[in-house]
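One protein chain omitted, others in place.
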């Protein structure tokens, strides 16, 4: 596709240099539809605090709970409103190659700057199948490959990534296996973002990672920016570890969803199968916010515990 | 929805002043998917020749043959590539109120400047039902109501339009019933675009119409611009009448699709139930082009007759 | 497709002999989803009273307000529950050839006995396009072609029907243009069902029609059975004319939906753009029921006027 404006002309090189990418939360209205006003606020606060890219509809953004038309609409909306200020990376991956192809075509057509692609989770496939799957989408535009065996049930081995480097569209890898794997890649000239907030400081400063694709930056974008740009800072990193541990005690984005509701920046609405953390954990979060400092967190309201009854859980939307 | 960039802040007033709006053709690849590269060229030639708005996925653009996700993607794509240079009006109407609501929400979310809404064709409804239907979508943004009884089987009477004027979002009416109806509206301060290319010159200069939503401008945008901006010009208007008659001898966009393929600006691919005009009619078109002047038509190749075998008709896509 | 049970082996001949086919109403739950329990009751009362076929998701059943997956599900459900007792004719027509192909394949796969196909309403096409459209689906199984220009904006002329008779799957035509047209077909050996309840008695006994595809039979199936099977009966026919006139004063199924709610057999839930008849008209219906006799109508509750507040109108479902 050719277009007559410039903003879509993103190359893999434009993606490779991003240090702080936030896997942005998708907030909901009480009937389960997107709360685009709250969403726009969330994105804006990322821009203001120095995030350089966002993942739209990642696992954090609950792309797995969207219909594809919602998902592409959200990508298009984000490009339209913020595409000049932040790189918009659409999670157009799927365990179905057909869906990945269709969504990636549509995502690039509405202007996303890059695609995030997961290996086929749940259904899985052979190594040859992995390569065929990724080859089906790599020609479309800049692409980040996402490896998270704890979700997919299958590791993407370095041999597969090595094969994919033949495409100029491969921007790099979001890697969750650990910093040794990251070191292997960066030692071979492959760009990597840490997918683990607890390891990202070390990944960045000790193992060659370009940066992080972060969940925690939804809450404390300024601190995450500092950790990625400000040089080695084990003190600051240690300071946020209790928060990171709290966030990931249950499968993400359960902790994040709970926290953002407590901070008053999203309505306390959950699409099932996600449910909020229980009362005790919510009390812990209030304490964590006070320890780190409310001013480092997004939003301007007082952090609240919230009652169980404040939460709306939705199965039909 | 609130956004942090300005380009979506379109008001009904911004729409009311448009004189030349083109109901843009959607071109296809041989497998029936959108040919976005050809599409971008078509839109660009409209911009270059002075069209001020386009209808995306109208009946001319074959919205009725799109899935909604294709349709919204095309709106988002158009906004993303051309939204700064031309007003993008999405045909997010439907005979199903649910679909009209859903598509309009998504269309405005991806940045369309206005919506075009048809009354419920085929299924039809009562006058009270018409008002309920339009009320369901008018709050979302600037809206043009489209009246074409020859397609819908039901006229939208002036009483319904009058009721809808209570909404500040009503930009105006695309009216196909004729110039007397147009005069009635414009006499009452309601903005109208003629939906009939054969009547639009008179509508504009004699009956108070603001302009035209045109099919013919896909072919000769410069002449249509002149007819809408250049003052009364019955000679020029008469000159194009044979072309207009040729275009509408079969239900639109059959003539337009055939013509654009002959002009070499789109591939000769038809989504069924549309089929090309027969050979004899195609020979007539070549003659018409020569009479009006090739230079007034879009594209730069020689106009061709094309063989029957050149056309690809697609039912599964 | 081959299957190992017999029930799907329906031929066009099995369809041609049906005299009373009801275009069955689709009832809704308060949230707009199908009320399958009420639906099953409606179908059962048709079987008990001698209807031989039903149209699922016709314009009366509001197929135009269904998503295709709902529509196919309802066909499959009906086949599964009632396929041994009544012929299930799925309205898998569309103005998009792609949709008509996809829906017809799926409808036959889940066991429908025949398809109802409309010409491309709203978008319309040429006569060659009409033939191409119908040819795309006729090979799949027994098919009834539906002609209703007042909805589609385009008459299917006899020449097109004549061309389609080359397919052994053409069961016949549902014709709404009038009894002279019906006579033309039946004189040429083409099976026809009247699509106009006010003309069906004469069509059956005076113009050669095989029977009727009826809306009114949703209300008084026994009387409609008598009119189709019991021989010429102008007295009975005249007796129901005030009811038929009442039913079609607004676009169908507005009257039917209102009436069935008043009879207590469906919840008073309307999917927009349909809205109930106003109070005065509902009072008339109560009177009509008393004149014809409550015992001839479906349901066992007293007929009620209902308050405006009793009705639920739904745009999002």
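In order of appearance the chains are A, B and C, and numbering begins at 1 in each one.
Heads up, the rule we're going with is that contacts are C-beta pairs under 8 Å (C-beta built on N, C-alpha and C of every residue); 3 or more make two chains touch, one makes a residue touch a chain.
Everything quoted here is computed from the prediction, not taken from an experiment.
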* Asked: Of the chains that are displayed, which are in contact with the missing one across the whole complex?
  -> A, C
* Structure fact -> Answer key for C:72, C:243 or C:256 versus the chain not shown reads C:72
* To do: Quick one: say which of A:11, A:44 or A:95 touches the chain that got left out.
  => A:95
* Which listed residue, A:26, A:154, A:194 or A:216, touches the chain dropped from view? -> A:154
* **Among A:250, A:284 or A:304, the residue in touch with the chain that has been omitted** => A:250
* Structure fact -> Interface residues of chain A toward the undisplayed chain are 59, 62, 64-65, 95-98, 101-102, 118, 120-126, 128-130, 132-133, 136, 149-154, 250-251, 254, 271-275, 277-278, 313, 315-317
* To do: Identify the residues of chain C touching the omitted chain, counting contacts across the whole complex.
  => 1-5, 7-8, 36-37, 40, 44, 68-69, 72-74, 76-77, 79-84, 106, 109-111
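The working rule: only the chains that are shown with their structure count from here on.
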* To do: Please state which pair of chains has more C-beta contact pairs than any other pair.
  => B-C
* Asked: Based on CA centres, what chain would you say lies at the far end from chain B?
  -> A
* To do: Specify, in ascending order, the residues of chain C that touch 2 or more different other chains.
  => 316
